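Excluded from the complex is one protein chain; the other protein chains are retained at their positions.
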Amino acid sequence: MSYYALILVCYLGIDTIAAWGLNLEYGVAGVANLGYILFIAAGAYSYAVLRLPRGLDLGTGASYIGGLHWPGWLAILGSVVVGALLGALLGLVAVRRVRLDYFALVMFGFAILSWTLVGAVPGFLGGQSGLFFIDDPGVSRTSWAYAVLVGIICVACWFVLRRFTCGPVGRTLRAIRDAPAAAASLGKNLFGWRIVVQAVGGAFAALSGALLCGFLGAWSPPAWTSLETLLYLTAVIVGGLGSDVGVLIGVAIVPVLIVQGVQFLPTISSFPQFTSDGTMILFSLTTLGFLFFRPQGVLPSRRPRMRISTSPHGSLGEHAPQVATGRVTARPRSRGPKLLGQAGSDDAVLRAEDVTVRYGGVVAVDHVTFQARLGTITGLIGPNGAGKSTLMNVLRGTQSPDEGRVVLDGDDISAVPTYRRARRGLVASSQLSEPFSRLTVIENLCVAAPAQRAERLSGIVTGRRLWRNQEQVIIERAASLLEEFRLTSKANDLASTLSGGERKMLDVMRTLMTNPRVLLLDEPMAGVTPALCDRIERAMLKLANQGVAIVVVEHDLASIERICDHVVVMASGRVIDTGKMDVLRSSEVVQQAYLNG
Amino acid sequence: MESQQLLVVEALTAGYGSLQIVRNVSISVGPREIVALVGPNGAGKSTVLRAIVGVAHVFSGEVRFVDRVVTSSPLEELVRLGVGYVPQGDDTFSNLTVRENLEMGGYLLRPVERRERVAMVLERWPQLVSMLKRRTSALSGGQQKMVAVGRAMMLEPRLLILDEPTAGLSEQLTRVVIEDISVGLARSGTSVLLVEQKARIVLETADRAYVLVQGEVAMAAPAKEVLAAEGMAEIFLGGGTTRPT
Partner (left out) sequence: MFFSGLSEAIGFGLASGAVLSIGSVGLTVQFGISGVFNLAYGALLTVSAFGGYYLVGVGVNFWLAMIIVAVGVGVLSVVINTSIYAPLQRRGGSPLTLIVATLYVATFIQYTVAAIAGDQEVSFAPQSGRELIFLGFHLTELQVEFIGVAAVLMFGYHILLSRSTLGRALRATAGNRTLARACGIRTRRVVDFTWLITGMMCGVAGMALAATTVAFDFNLGTLFLFYMVAGLLLGGAGHPYGAMIGALTIGVSSQLAAFYINPELSDVVVFSIMVIILLVRPRGIFAAAAGATGLES
C-alpha cells in the first residue's frame, strides 16, 4: 500500500514538472504545443541512452545508440540539455510566422511522425519494444528517497519557473501572446522569446521524462502516444491556465482521477495509468466541461494589482482648470534643446528614399521620398488610398519596399525588423490600437518600457534583486502617464474593458513609455472625442519640444494645422505637395486630390 | 403620432454579456427622415444600433418597426421586413467583386429583380461602374463604403441603419458620403438612422438628432438645435459629465 502511495507522490511531482513546462508554453506564452509528449519522450530516451551501458542485449533484437553509462545526475542533466535544444530547434523552425493553431498541428504531426519513426526503426532507440534494464539515477526507485529527490527537483523547478511566469518576463510573454504585432512595435523580439519559451518548456518536459524513465526503468512507444499530451493539457486547463499553483492542483486531479477511475472501470492495456477507455471518456468530458463552464480553471491566475498614488485631483470627472481653456491654438512653443542627433543639425533623422511598394498591379507607394526631423511634427495627409498607411508600414518595418530604402540616423534600416527599429528609438502606434487585453492597463504601459534589465539573461538568473529598482521607476513613469491622460482610475482594470477611445489613448501612451526618438502615429485621433484629442495633441507637442521627431497621419485637418510644423500631402501613391497646412488648403492640386477621393 | 413612426425604440437597456452599455434609451425615426445619433466616445451609440438589429444583447425595452415588435429579432429577419444595415468596418465581402457584392445584397430577390436593382444602384453611384470586376479588398476606403451602402440599398429598405459611415474617411469624402445619403436616399423615400463621430458635419445635414452621453440620452431635438445648444461644445470637448440645456 505504501508503495502505491509512493507511486502517486512521485507521479504527482513528475507530472507537475511537465505540466509547468506546458503551462509556460500555453498558459503564459499562448503557444499550444500539442506535441509536448515528444519532449518528455526525448528526455526519457536521452536519460536511457546516457545511463545504459553500451550495447546491452535487450533480448528483443533491437538496439540503441549511445550507451555512455553516465552517473545518474549527469544523465538527467544531459536529458535537460537535449530537451532544451530540441525545443529551441523546433521553435526556430516552426514558430516563425505560422498561425498558432497551425503550429499546434505542426507539433502534433511532428510528435506522431517521430513516434512512428522511432517505433519503425529498431536500431535507433530500441524500436517498438523500447529500452529497459535502465538503472535508477543513484536513488533507489523503490524507496521514499526517490520521492524526496523528485520533491527537491520540483522545488528547484518552481523557482526557475517563477522567473519566467512572473514579473516583467511573464508580463512580456503575456503581451506577446495577446498582441504580437503591437509587442514587436514596442521592441519585443517575438522570435527570440518564443524560442526561449520552447527551450525552457522543452527542458522541463525532458526533466520530467528523465525522472519518469529513472523511476520506471523502461521506456517504449506505448508510453508516449500523442494522446499523452492531452493528459498534461487537461491538467493545465483544469488546474488553471497560466497559474502555476493551479496547475499543481490540476495535476493532482488528473492523475488521481485517472488512477482512481481505473479501479472501477475496465482497462485495456498494460499501462493502466493512461489508457483505459472509460477513463479517457470521463476525462475528455471533464475537460470539455471546464473549457465550457470554467475556462479559467480551478485556481485561475490572479491579475496583479499595483498600488499607485492618486493625485489630489482624483480621477476622471473632475476638471482641472487647464482643460477648459479650450483647444490648443497656435504653436507657441520654443524649440527646446535637441536631445539627440547632432547639435543644431537640420539633417533628417528618418528618411524614406525613393520608396516604392507594389501590390499585384497596383502601385501603392510611388517613388516617395520623405523625411522627418528631430523636434518637429510632420503631418502626412491625403485622401483615402493615397498610400499613407503603406508608407508608414514601410517606415516602421512591417512592410518592405520593392524599391528604395529607409534611413535612420544615416543608417540604412530597410532590412531591419520592426522590433530592432523600436529599440533604436523608432516606435509606431498602429491604426488598430491593439491593447494587451489580458493585462491590466498599467501592465500594458510597464511592458512597453525599453531596456528592462529583468528581460536580460542576467536579470532572469539573478532575479528580483537586479531589477527591482528599475521596475519601481517604470511603474512610477506609467502612473504619471496615466495621470496625464486621466486614466488613473482604470490602472488595475483589464485593458479589454476599455472603450474604443480609451484604447487609442493607451496605444499612444504605450509608445510614449518607450522613450522614442522618432514616433510614428497612424491616425491616433480616429474615433476619439475632441476632449481626448486635446490630451493627445498636448502630449505630442510636449514630446516635440523635447526633441522627438513625430510623423502623424491624420484626417482631422484642423488638428494637423494646429500641431504640425510641416505637412506632406500624398495622393495615388505620390507626394503631390508639401508645406504648411494653411497654404496647402488653398492649393489647387491638393483640393483636386481630395475631391477625387 | 406614434403609429406614423417607422422605427420606435422605447426604454432600451442593452449591452454585451452582462455589461450594460446603454440605459433607458428611447429614440424614433419617422418616414423620410435622417436621424443622427451623436455623442462622445464610449457613450454607446454603436451599441444602440447593434441592439436594434439584434447583434447586441437587449436587457429590457422594446423596439418596434412599423408598429411591429421586433425586439431582439435576428438581423436577417429585420432585413426581410425592410431594414438595411451597414456595419462599422468590415462592410463588404472582401474577396468578392463589386458586382458580386451587390448581387449578394440582392440575395432575397428573384434574378430579374436583382438585375434591375443592380442597374439602379449603379445609376445612383456611377463611380462603381468602372470597378465592377474588382475585388473590394483592392478598393480604397471611400470606394468600399460606396459598395457597402450600395449593397444595402439593393433591397430598397425603408430604413437604412449606418454605423459610423465616414469612419476613416477624409473630410472631403465625409461630406460627399453624408450628402449622398441625405440627398439620394431621402429622395427614394428611405429613412436613415446613423451614428457618427463627426458630429458637426452630420448635424448640418440631419433632420433630428439624439445626443448620447454615458449610455443615456442627454438630448433629443432637431439637428440645428442640437448643433447650437449650449454645453454641446463641452460634451465633446470636456469629458462629458455636464449635460446641455
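As written, the chain order gives the labels A and B, with residue 1 at the start of each chain.
In this text, a residue touches a chain if its C-beta (ideal position, glycine included) is under 8 Å from a C-beta of that chain, and two chains touch if they have at least 3 such contacts.
The structure presented is a predicted model; accordingly, all values stated were derived computationally and were not measured.
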For the full complex, can you list every visible chain touched by the one that's not shown?
A, B
By the document's definition of touch, the residue of A:Pro53, A:Pro71 or A:Gly109 touching the omitted chain is A:Gly109
Which of these touches the unseen chain: A:Ala5, A:Leu68 or A:Ile281?
A:Ile281
Residue, one of B:Arg23, B:Arg64, B:Arg117 or B:Arg151, that touches the chain absent here
B:Arg151
Of the residues listed, A:Arg99, A:Arg307 or A:Arg465, which one is in contact with the missing chain?
A:Arg99
Residues of subunit B in contact with the chain not shown:
55, 74-76, 79-80, 84-87, 90-96, 104-108, 151-152, 155
Positions on subunit A where the hidden chain makes contact
30, 32, 34, 93-94, 96, 98-106, 109-110, 112-113, 116-117, 120, 227, 230, 233-234, 237, 266, 268, 277-278, 280-281, 283-285, 287-288, 291-292, 295
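In the analysis below, only the chains that are shown with their structure count from here on.
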Could you give the separation in Å between the centres of subunit A and subunit B, each centre being the mean of its C-alpha atoms?
38
Interfacial residue positions of subunit B with respect to subunit A in the complex
40-42, 138-143, 164, 167-173, 176, 197, 236-241
How about subunit A: which of its residues touch subunit B in the complex?
316-317, 319, 323-324, 326-327, 359-360, 362, 381-385, 486, 499-502, 523, 526-532, 534, 555-557, 594-595, 597
